[in-house]
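Every protein chain except one is present and positioned as in the full complex.
Presenting chain A:
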Amino acid sequence: MPVPFEALIPLGLITGFFGASGILFNKLKTSINEGQPPRYGLDRWDRVMLDRDYRLTGTQRGQSHQTSAPDGFSTNSAWTLESEHI
């Protein structure tokens, strides 16, 4: 009896949609993180260092190994505001 190829069509569709959404999600994550995998398991130290990196380089995940910081660094630190909780 020949292989029932009609049964493989929904299988292919499911695989294709899973794969397409997976690839799309991966590209989204790497585009936000400038071509690198996202950071995970961040504690307060890591969040503060990420904020410092942003203040030094101007991009979210950019790294630089300069000796001294650019001139605006000493004055561009920011407090995060929150709305009033009741």
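In the analysis below, a contact is a pair of C-beta atoms (placed from the backbone, for glycine too) under 8 Å apart; a residue touches a chain by one contact, two chains touch by 3 or more; residues count from 1.
Convention: contacts and distances are computed from a predicted model.
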Checklist line | Listed names "Sec1 family domain-containing protein 1", "Copper chaperone SCO1/SenC", "BBS12 protein" or "NADH-ubiquinone oxidoreductase", with the criterion being the UniProt name of the chain not displayed | finding: "NADH-ubiquinone oxidoreductase"
Item checked: Absent chain, residues of chain A that touch it -> 36-37, 39-41, 44, 46-47, 49-50, 52-53, 56-57, 61-70, 73-83, 85
